[in-house]
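Pasting in a structure now, in structure tokens, and then I'll have a few things to ask.
Only one protein chain is missing from this complex, and each of the others stays in its spot.
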Amino acid sequence: MNATRGHLSALAAIVAAGIAVAFGVHDQVTLELVFTFLLYAVLGQSWNWISGYAGNISFGHAIFFACGAYASGLLVTAGASPWLAFVAGALAAIVLAVVTGFPTLALRGHYFSIATIAVAALVEVTVRVVPWLNGANGFELPIRTGWGALEFADKGNYVLLALVLFAAVQLATIGLERSRLGYYLRALRANYAAAESVGIDERRWKLLAFAASAVMASAAGVLYAQDTLFVDPPSVLGLSVSIDIALIGVVGGLGTLWGPAAGALVYVVLAKGVALHIGGSGKGYDLVIYGAIICIIAALRPDGIVGAIVNRQRRVRGAAGSDALAAEPT
Amino acid sequence: MALRRRREARHLADARVEALSTFGQLLVAGLLTGLVFALVAVGLTLVYGVMDVVNFAHGEFVMLAMYAGFGLALLGIGPLVGLPLVSIALFLFGIVVYRLFVRRLLTGPPEASVFGTFGLLVLMQGLAQALFTSDYRSVPNPPFQGTVQLGVFALPQAALVEGLGAIVLTAALFAFIEYSSVGRAMRAVSEDRTAATLMGIDVQRINLLAFGLGSACAGAAGALLLLSNPAFPDVGASFALTAFVVVALGGFGSIAGALLGALIVGVLEVLGGYYLSPELKMMPVYLAYLFVVLVRPQGLLGRR
Partner (left out) sequence: MSALLTVSGLSKRFGSLRALDGVELTVEAGRLTGLIGPNGAGKSTAFGCIAGALKPSGGSVRYDGREIAGMPYHKVARLGIGRTYQIVQTFADMTVLEAVTTGALLHRPRVREATAHAEEILAFVGLDTKRHRLGNALTIADKKRLEVARALATDPALLLLDEVMAGLTPAECRDAVDLLRRILARGITILMVEHVMEVLMPIAEHIVVIAAGKTIFTGSARAAVRDPAVVEAYLGAPIEHGAIGMPS
């Protein structure tokens, strides 16, 4: 299992580096950037399960992120432990995924994508209108500290938590690629007719992937809420949030293990990091840089950063002839 | 007693007439709005039909056109005279974008065009913000102020001109696609690219022209929209979103579908804005879309 060992080593290295940063770095701005990177890598990976591996490109993934964020807001404001938000958010996310996925997952291509926009908009409106979700005001979480309250003055601990989530999500994805679900999703994406002919029930398997992806996004939402201490419709449910998540997944490479991390790196380091140095995101400079990078990658590496590498590896391996080793996904 | 009842009955009747005329007014306003959406959507669906690409930056082309129109207005050139100028400028812009960028995206997997055009969207919005700032730009001394009485309906002049302009241009485009040789070639490529190539059609050239034409539609729409909307960096986004829903509702690749979808969406949006609230105006649109694709996964008039 050479490839798997490689991935696990890479993951271990990243976790080790993350721990070093969490304990060693004290500049809060840098820590916040690392935290954002990890969160977006998780969100990108969760999006990747349904849009990359399964091929249903979603522009409404923020709704699951919001499940966790709002769960946090609700529970903390109500005096409960924020740790429960992981469970509550996950449950809400699963229900939402099943309810919205059941009618839409069988839609093809762009029709599905537009449906996700429509669903997300409807969810946003519902959240604004339902009184116990505080409408347009959202939730402001009270400032506390400590592991019990899941809030910290030093961002280092947030980085640690995000690292745990990132590692869990990556391990789950490594497992996905080697599982029946993974094979079935790839088959559905590659050729629906052929997939059906070998007994794959599209709705059942895509719903499973959708629900799993929703849970991951929700967990990221909880951490986000505990960090920024503010949750409202535009910040967690807006179309731009969904678009950001989608772009990270696509730039990195659809259906690849490390694509989302690569995409998140581009987003955070180049767009946000550079923009901070140039001066202010109100001027649109971060958008110009980010947009230019995306265009360049799209033109030169249309499979995405990691996708280009993975596809080349597979083509080379295929041309090399037979291999005594049992095949494994790269 | 009888007098009061008669008066009440008359009030009820009046109220009903008023409600009906309000509804009718909204319907007409919705249709006019829909016509402008049609112009935007037709450009989008044309590009999709010919080269299987959804240009997610289409709204930004509209935004660019609005800024161009605004610039011309500052030079003293009115929006209506500016319209052909802006359309031509956007046509050329589309050609350049296709040559330099979109053409490359076509050689990659289908997702490449999604993320490439998204990148273009982000880039153009960023540039607009950086170059023009977020200020709202309205044409000074706009023409077509005031309302026009058409029977019982009072319509803003600007909306009427926008709608009429859109319908004329959409009809012209339709005629072009239907009767000109280039238009026929576009339809051929749209139906079966391989067969079209085998018949000697230069698909690259058709792609180029289609993209240019789609951009010109966005340009014309932008010039018209400037009559009653200010230009600002995010303006493209909301029009684009509606345009995408319109195209999907009508069926990707179908021009007639785009027109039908646009009228439906225009009416639903206006009705939603009035009977629900301005923030909720898109909700009936989204609900209608979801309902339609549940029953017809390929949209109203889409193929397959």
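Lettered A and B in written order, each chain numbered from 1.
Everything that follows uses one rule, which is that contacts are C-beta pairs under 8 Å (C-beta built on N, C-alpha and C of every residue); 3 or more make two chains touch, one makes a residue touch a chain.
Small disclaimer: the values here were computed from a predicted structure and weren't measured.
Colleague: Check the whole complex and report which displayed chains the hidden chain contacts.
Modeller: When the full complex is considered, the omitted chain touches A.
Colleague: Given the contact definition stated above, which residue among A:Arg144, A:Arg178 or A:Lys283 touches the chain not shown here?
Modeller: A:Arg178
Colleague: Considering the complete complex, identify which of A:Ser9, A:Ser81, A:Asn191 or A:Thr228 is in touch with the unshown chain.
Modeller: In the full complex, the listed residue that touches the missing chain is A:Asn191.
Colleague: For the chain left off this view, which of A:Gly24, A:Gly79 or A:Gly199 is in contact with it?
Modeller: Answering carefully, the residue with contact to the hidden chain is A:Gly199.
Colleague: Which parts of chain A are in contact with the chain that was left out?
Modeller: 178-180, 183-184, 186-187, 190-191, 193-202, 311, 314-315, 317-323, 326-327, 329
As a working rule, only the chains that are shown with their structure count from here on.
Colleague: Based only on mean CA positions, could you tell me how far chain A sits from chain B in angstrom?
Modeller: The mean C-alpha positions of chain A and chain B differ by 32 Å.
Colleague: Where on chain B does chain A make contact in their complex?
Modeller: These residues of chain B touch chain A: 54, 101, 104-105, 107-112, 114-116, 118-130, 134, 233, 241, 244-245, 248, 252, 279-280, 282-283, 286-287, 289-290, 293-294, 297-299.
Colleague: In the complex of these two chains, what residues of chain A are touching chain B?
Modeller: 57, 103-104, 106-111, 114-115, 117-119, 121-122, 125, 128, 239, 243, 246-247, 250-251, 254, 282-300, 302-304
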